[in-house]
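A single protein chain has been omitted from the complex, and every remaining protein chain is retained in its original position.
The letters A and B name the chains in turn, as written, and every chain counts its residues from 1.
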Amino acid sequence: MVENRPLATFFAHLVLIIGVVIVTFPILFTLLASTYDSSDVASGKVGLLPGGMGLENYWLALTAGARTTAQNPAAQMLLNSAIMAVTIAVGKIIISLLSAYAVVYFRFPGRMLCFWAIFLTLMLPVEVRILPTYKVIADLRMLDSYAGLTIPLIASATATLLFRQFFMTVPPELVEAAKIDGAGPLKFFRDILLPLSVTNIAALFVILFIYGWNQYLWPLLITTSGDMDTVVIGMKKMIGGDDAQTDWGIVMATTVLAMLPPIAVIVIMQRWFVKGLVDQEK
Amino acid sequence: MTPASSAKAPFQNKLLPLMLLLPQLLITLVFFYWPSVQAVQQSLYIEDPFGLSSEFAGLANFTALFKDARYVDAFLRSLFFSAAVAGISLSLSLLLAVCADRVVRGATAYKTLLLLPYAIAPALAGITWMFVVHPSIGIVGRAFIAMGIEWNYLLNGNQAMGLVIFAAAWKQISYNFIFFLAGLQSIPQSLMEAAAIDGAGPAKRFRDIVFPLLSPTAFFLLVVNIVYAFFETFGVIHAVTSGGPSKSTEILVYKVYSDGVVGLDIGGSAAQSVILMVIVIALTFVQFRYVERKVHY
Partner (left out) sequence: MAQVTLDTIRKSFGDTHILHGISCAIRDGEFIVVVGPSGCGKSTLLRIVAGLETATSGSITIGDRDVTKLEPKDRDIAMVFQNYALYPHMSVADNMAYGLKNRGMPKAEIDIRVKQAADILQLGPYLARKPKQLSGGQRQRVAMGRAIVREPKLFLFDEPLSNLDAKLRVQMRVEIKKLQQRLGVTALYVTHDQVEAMTMADRLIVLKDGQAEQIGAPLELYARPETIFVAGFIGSPAMNLLPGEITEGGAVRLTCGPTLELIEPIPNSAGRKVLLGVRPEHLSVRPGGTFALTVDLVEALGADTLVYATLADGTAFTARLDGAQVVARGDNLALSPTQALHVFDAETGKRVN
């Protein structure tokens, strides 16, 4: 800031602290509640200090699931979520790298058509074509399968646009130098373009991992069997019934487990994530 | 350097690029375009729930929708919901970004913590806030009751709406915060110093310099937030209220889902899909104007 105003700085800190409290409050509350016995949670005894049931709740959540609603253990659901998130992130990155490379570095008949076909999918989110998409998956016998959970989400206009835009900032002399150095299209891609894209790939991985982990409508449509539940869907099923019956301690522990991986990814890879998110819209 | 250098493609192959594009195009055609075309087609037919017969109905599905008070209600509710979510989320995150831009000490910690909601699924954002305000288990819900408020979002539609709006807005704070902060930090310090020398105090500088320079970011975020509130909040609604109590939180995406998947009204649901499609297309076009220079070939 231009001038030094202690009062304004104090006020800024105050606002930020209130903001942080609001932003972290439900996460902290869930974390605290996950350390209490189910009946204590149900009767509103969760305070600002952790209870004594933490280890037990997490162990039960991972291995057995909620006792009253007969759900699957969280371990299986976490695995499903991880498979879904990683497959979608990696798949989207690979597919988008290839498409962007084709569109930027080659001229061929139908190039603009391909570009627009990819670009326009931005306007067709799952939410606007729920039933017919479900039918296509059913016809292809991909319901209740990892393939059905992941492959249809792998196409990505945003990732393709991001890579395209990055490739266009690579100086054209680099390709020319590579051609004079005897590199063909695949060699140039592997030896030069891919290593240069590493930061972008890392950034996109964070965003896409979170995107995949947090999917809701899609797994809700595609999976019916409990074995295929992702942890977010499993969560919802756990709290579906009567409040008095809900095994709250386990529910809270499962919620924490469901939030943990994306939070870990975002905190560990914060720098790339912020860059990737902002670049995506540049 | 010369126009010629951009006019010539680096590589001459014709088949290779098509091979590279093939996976993306295939997925796009099978899982995006084919279902979308079907949605449009189905919206023009009336089919019985068992799929035994269907007949061409023109725009009957659409006119029926707009005669249906429930649909019109859901439509208006969606507008209100989106405006509220976008408004709350944008104003909170702008305030936080302005403060974060100002502080030096603890800046990294603030930023990291303010990013957390981005990591959390909309459904979980809804569920965790539901825990907090739950009338019997939630610390805040119990406090409301202790204060004598008749608090039960499971019975009171307005309270339920307030809850999903707040949870949905909360989830979006991180995203908006990142962009506002990036926008603020891209304003050159020299510009602020020049304004200070010209005699503008902090408030005036915000109004005359920061705000105009930030307005493209704000506009872009507004569109993104509306799209988010319209479509991506499905998880919040489904997980927390399932559209209830008595439809009071039923927004358009939720209604498409419940009419189609639960109610099996194929034609009606398809017509709703088509209307949503038109909304996304309109919003994308608005956003497109903003990103024009980026996608311009």
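Rule of thumb we're sticking to: a residue touches a chain if its C-beta (ideal position, glycine included) is under 8 Å from a C-beta of that chain, and two chains touch if they have at least 3 such contacts.
Because the structure is a prediction, the values reported are computed rather than measured.
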Residue in contact with the excluded chain [from A:Ala183, A:Ala202 or A:Leu260]: A:Ala183
Absent-chain interface as seen on subunit A, which is shown: 171, 173-174, 176-183, 187, 191-192, 195-196
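In this section, only the chains that are shown with their structure count from here on.
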Rounded Å distance between subunit A and subunit B, as computed from the means of their C-alpha atoms: 16
Residue numbers on subunit A that touch subunit B, as the complex places them: 1-3, 5, 8-9, 11-13, 15-16, 19-20, 22-27, 29-30, 33, 41-44, 46, 95-96, 98-99, 101-103, 105-112, 114-115, 117-119, 121-125, 127-137, 140, 151-152, 154-156, 160-161, 165, 172, 175-176, 179, 184-186, 188, 210, 213-217, 220-221, 232, 235-236, 239, 243, 248, 252, 255, 258-259, 262-263, 265-267, 270, 273-274, 277-278, 281-282
Sites on subunit B touched by subunit A in the complex: 5-6, 9-14, 16-18, 20-21, 23-25, 27-36, 38-39, 42, 92, 95-96, 98-100, 102-103, 106, 110-125, 127-129, 131-132, 134, 136-139, 142, 170, 173-175, 178-179, 182, 192-193, 196, 202, 205, 220, 231-232, 234-235, 238-239, 253, 256-257, 260-261, 266, 269-270, 273-274, 276-277, 280-281, 284, 291, 294-295, 297
